[in-house]
Structures are given as structure tokens and as C-alpha cells.
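Every protein chain except one is present and positioned as in the full complex.
Now for subunit A:
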Amino acid sequence: MADLDSDSRQLLIPEADHEVHPGPMNIQFESSDLRSNRPFHVEPTNIVGASHVAQRVSDRAAAMSKRIHYYSRLAAPADQALVAPDHVVPAPEERYVYSPLGSASKLQSCPEGSGRNSSLVTIFMIWNTMMGTSILSIPWGIKQAGFTTGVCIILLMGLLTLYCCYRVVRSRATIPSVDTAAWEFPDVCRHYFGAFGQWSSLLFSLVSLVGAMVVYWVLMSNFLFNTGKFMFNFIHHINDTDAVLRTNDSNPVVCPSAGSGRPDNGSAVLSADAAGLPQFEAWWDKSRTVPFYLVGLLLPLLSFRSPSFFARFNVLGTVSVVYLTFLVTLKAARSGFHLEFHWFEPTEFFVPEIRARFPQLTGVLTLAFFIHNCVITLLKSNKNQEHNVRDLSIAYLLVTLTYLYIGVLVFAAFPSPPLSKDCIEQNFLDNFPSSDVLSFVARIFLLFQMVTVYPLLGYLARVQLLGHVFGDPYPSVFHVLVLNLVIVGAGVSMACLYPNIGGIIRFSGAACGLAFVFVYPSLIHILSLRHEDRLTWPTLAFHVLLIVLGLANLLAQFFM
């Protein structure tokens, strides 16, 4: 576009002289000016590829574009004389990037603050991204903390993480000197804390990713095992009544961890061709064999160069959550509420309302409410940027409500007279036997969803780790294979040795939450205020308290 500053120098020459040949004027021009003022310079991004079905600009529109371009050269920037009025310029929805070669492409990249998603879509996207598999551990977490404490902690953690998320969203605005339009939160950390910030944010991000992938592996083995068992029993008409504690009705709830460990000698009612059962149980074991079978399925998927194929299945996550809600409601409706309030002492069937183990719930919730490493990107596509904070708050509210709903319902409806509340498993679907149809469907949904999300997580881990260490997300098949084997190995070993998703979630949640939720946003806020000399004692005290809380959260996971 025209270098209008030097144009304005022309305007100081009186009109009459203009027809006189100007003579060598004292205009400074850089050779770079020439390059930038080339009249037909078209940014490469504006050329639509030959394979695209290029939209051609109408002649009228091309003429108008040329006209506006030409008129802008005639007047100084301050002059309003030849600025196109609103009724002449096309509406914002109809604007295209026009190449003088005649083709047009709709603006793809949204410059700062001009996304195209309505508030509702943004809120849904945030909700969808936050809803992870930690929803399965919320009832267990409430049980570990006590019912009242649990509910209070859920609300408080929601507020706390929302505030820290708000700090993350505002962190880019604290950097006035650099163009931060394409930055994510790790880039902000790098700006404030240098290389240490970059590497530590990478490390913690990887912790959360690898933690999630390990959890996925454990859950996938679990669901695959149960699915296989259900189908085997269904085909061979085996009525599976293991020696586990269960309720006596048509849709039982079981307590797998009570009793004498795993029922090796399952006293199943055998039907005629049940001879294969012991062999089946030998080959199809939750922690000994099934995790390995998954390797054959998932390791190839992990090696895909681009995960865009899997991104299409994003909708399965929402469907799973909706189905889980429906399942929980149904079960609760059948079972009714079983709540008793004992404040400090446990009873045979109930847990106290306040327990010392509540940090386990905060650990789980840190991961459950975690979105801080990608919230900036998600909010960029919001149409009305001034509603960002409002939409974020609404999304957090909805997430909190969802977690509360499922957690409270499962906990309250857990049939306590025959079974103790302590029986609530870290994955609440484990409380339903593999013969239960509704939970079978839920497991299938979740299995499919996880199989599609797992390669995405692997891709993210690969891009971050290999991208930062080697500079290239796909340096060679060998590198990628080694990384995949490491991740898969971790998943398999956890599934074999320590398949407690609650534990894995709380440790990884507290660890990466320490960095991204508690420490970095608060530190950045304190530092930016100190730069501007606006730091007050209350603010400092509050944010230091947040940092201490984060540390305490992590340490408590080891001790409580």
C-alpha cells in the first residue's frame, strides 16, 4: 500500500506549482520503500492455490477495489475527503482478500480479536475441551474428601482455577512492547522467565499430556477388558456372579475392591459350553494381557504424521459425557438417594463429611479444570472479544455444574446399606459389573472416544517435545518410534502395576497445575504489576497465597 507519509509531503506544495515539472525533490526514499510500494505486490497467502476452486471476483468488485486503492493515493491519511463511505464498502461478511489476478479468498486467519464464533459456540468449545476422563473419578474424589467437603471443594476449585484462567487470558496484554497476536501461554512464560520458563513450561505441559495418555491407556484396557468379557459372557450365556460384594437386584452395583482381592476362582454359574472360561480368563486379563493387546492397535495410530483424521471424532467426547449423564440419572432414579451425615467418624457404610484425604480431590480437580495451556487459542475465535471473560466464566460454571451433578448423584445414589460408600471406585463405571448393559454401552462409547483422542494427545506430545528438542516435529521415524514406545511403555506398565486412575490423575494434575494454574499466572501478574509500579500489598499477599496453595496441593498428594 502507498506510503502515505511521503505523499503528504507533496500536499505542502501550492496547487499552482503542481503542474510545473517538480524537479529533483528532496524526498528520502529507501529501497525498501520501493519494494513495499510495488503496485502489484501480492502477498503469497493471497494467491489461492491452483487446486482450490478459486472464487473469482466480479468485475464490478474488482473495479471498486481498484478505485478505492487509487483514491487512497490521492489524499493524505488525515484527510477524510476520499475515504470510502460505509454504504459503498461491502459488509464485513462479504469481504474477501482480493488478488489482482482476479481470484478471491475469504479471510482465513482471524486477526487479533475478530473470530467468527458466537459466544455459545465458544462456551461449548471450552466445555468440551475441559470435559475429560477425570469426570469418572469425581465421585471417588468426593468420597475421599467427604460429601460436604467435596462439594465445597469442587465449587472453590472451580472459582480458583477460573481466576487463574482469567490471569492467563490477561497475561498477553501485559506485554505491550511485542506483538503477541500469535502467542500462547508458554510463549508468555518464555518472555517473562527466559529459557527456564520455556523449558519448564514444556516439561509441565508434557507431564499433563503423558499423564493423560497413561490414564487413557489404563482406562482403555479396563473398558476393552469389560467389553470383551461382556461379549464372551453374552455369547456363551454365562451368568457372571463373581464373589464380589454386590446388591441384590436386577441391575447390581458391585464393590470390586472389597472382599479378597480379585476373584481368581470365580464361582460362575456355568452353562454347557463353559469349558473355555478358564482359558478365556487366562488370555483376557485386565492387567496382564489386555494392555498389551492395545499396543498392536494404538502404536501404529501414534505414528501418523498428522492427526487431522482423528480430530473429526471430537464429537464422540460430547456424546460420551451426555450419555454418562443420562446413565447416572437413570441409575440414581432407580436406586434412590442414600445419604447420611456423619461429620467426623466413619461408620460401617458411610464416610465422614470431612476427611483428611481431601487433597486427593483437589489434585483430581486441578486436572479436571485444566485448560490453561490452550485457553488463549480457544478464546481467539470468539466473535465478541469483550465477552471473553464472561464466556469463560459461563463455561467454567457449566463444567462445575456437570462435575457436581455426576459426582453428587453417583455418591448420593450409591446403595449404601448393602455396600459401603468406601466402595466407590476410582473409575465409577467399575462399580457396575461387566454384564450391565447400560454401562457396557458407556464403555464402548468411551473406548471409541479414547482410541481417537489418544493419537491426538500423542501428536501434541510429539510436537512439543521433539519440536523443542530437535526443532522438527518429525525428525525421523526412529525418533518418533522411540518416543512412542516410551509413552506406550509407561501406559502399559501403569496398567499392569498401578491401574488406579484416581492416583495418576491427582499426581499429574497437581504437578502440571502447580506450574500452569498456580505459579505462572500469579507470578506473571505480580511481575507485570511491579513493572508498572502498581503492586499493592493485598494483591501480592493474595497471589503469593495462590502459589503456596499450588505447592501445598502437590506436596499433599504425596502425604495424604
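Observations, loosely collected:
We adopt the following convention: a contact is a pair of C-beta atoms (placed from the backbone, for glycine too) under 8 Å apart; a residue touches a chain by one contact, two chains touch by 3 or more; residues count from 1.
Everything below uses one rule, namely that contacts and distances are computed from a predicted model.
You can't see one chain of this complex, but its UniProt record names it "Ras-related GTP-binding protein", from the set "CASP-like protein", "AP-1 complex subunit gamma", "Glomulin, FKBP associated protein a isoform X1" or "Ras-related GTP-binding protein". The chain not shown here is touched by just one of A:59, A:179 or A:345, and that residue is A:59. Mapped onto subunit A, contacts with the missing chain fall at residues 2, 6-7, 10-11, 14-25, 27, 29, 37, 39, 59-60, 62-64, 66-67, 69-71, 73-76, 79, 81-82, 84-85, 87-88.
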